[in-house]
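Dropping the structure in here first, questions after.
Of the protein chains in this complex, one is absent; all others appear in place.
What follows is chain A.
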Amino acid sequence: MHIADKFSKRPHDCGPLMLRYIFTRLGSFIPTFIGVTLISFMFIRVLPGDPIIVMAGERGMSEERYQEMVVKLGFDKPVIQQYWDYLTGVLQGDLGNSFVTKKPVWDEFFALFPATVELATCAMIFAIALGLPAGVIAAVNRGKFFDRALMSTALVGYSMPIFWWALLLIIVFSGNLGWTPVSGRLDLLYYFDDVTGFMLIDSVLSGQEGAFKSAVHHLVLPTIVLGTVPLAVIARQTRSAMLEVLGEDYIRTARAKGLSPTRINGVHALRNALIPVITVIGLSVGVLMGGAILTESIFSWPGIGKWMMDSIFRRDYPVVQGGLLLIAVIVMIVNLTVDLLYGVINPKIRKR
């Protein structure tokens, strides 16, 4: 069933209402947006360390040159003035230039973004593909061995520090077994131009033998590391939502029709249980962005997570501010999409 014809078939709960809802939600983005600019602006300036000193490196710089730089970067103005300049820039679509590379933050972001999207998407697919069925099976076998084993494993997965989990996997699978590479996105043997920025797609397009396999090998461990927490959350949420739905009258009706357990659980129950699951999936995207910073740093994955991490160490103010803002916007958009999905999954919710 397509979203479009779902909204258009019935005149009383269709287009205009939906559009108004979207615009209301977009309107609520404005305060969040300004809040994020303010927080990211303050956050980086509260950190100890002077970007000019960091830029100068070990050789240091003369006092005159230092003052010159302070004026050039605008640090001589009052902080309020600096924030105002930054905010007006942002509203005009200018996130500033990196102190280190001198390139616009926008350009850097979009060059690195596909790598993060690729990793985050794989992690999410990994988490959903394992978490949903696991939660359903656990709910159906409530209280039995599988259920208990799965739920305690999920708790461990949820509580495990990401960096420690990553190191553990690297030691076992890269170090001891030698199955996967330790870092990067691709073996140095291969080289091809970016077409989409997604290594999995570009490697196939390049036609080079083994390139795709190499890309997959590099992806496996980061995907598992980044997907573990969402996997645990999704499995637990699916289980509890399923348990609630399985007690409903319409499940009894489905059984009275003589449907198979697979169909009852997988179609009739799961569809209803998806609402809370979709909610945590949406929220997990935020968690995923945070996790990406650690995961990318550990695996030297050239994405925005590593970029942010490096920029924090370099006190590269515009990059940290701009990166945080863009990540926040992405999380907001994902959550809006999730809200819209509710109505697609359960038409009853659309009535409001």
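Methods note: a residue touches a chain if its C-beta (ideal position, glycine included) is under 8 Å from a C-beta of that chain, and two chains touch if they have at least 3 such contacts; residues count from 1.
We take it that contacts and distances are computed from a predicted model.
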(message) Can you match the unshown chain of the complex to its UniProt protein name from these: "Protein translocase subunit SecD", "1,2-phenylacetyl-CoA epoxidase subunit B", "Phosphoserine phosphatase" or "Dipeptide transport system ATP-binding protein"?
(response) "Dipeptide transport system ATP-binding protein"
(request) From the listed residues A:28, A:67, A:260 or A:337, report the one that touches the chain absent from this view. (result) A:260
(message) Take the complete complex as the reference. Which residues in chain A touch the chain that isn't displayed?
(response) 9-10, 248-250, 252-260, 268, 271-272, 345-348, 351
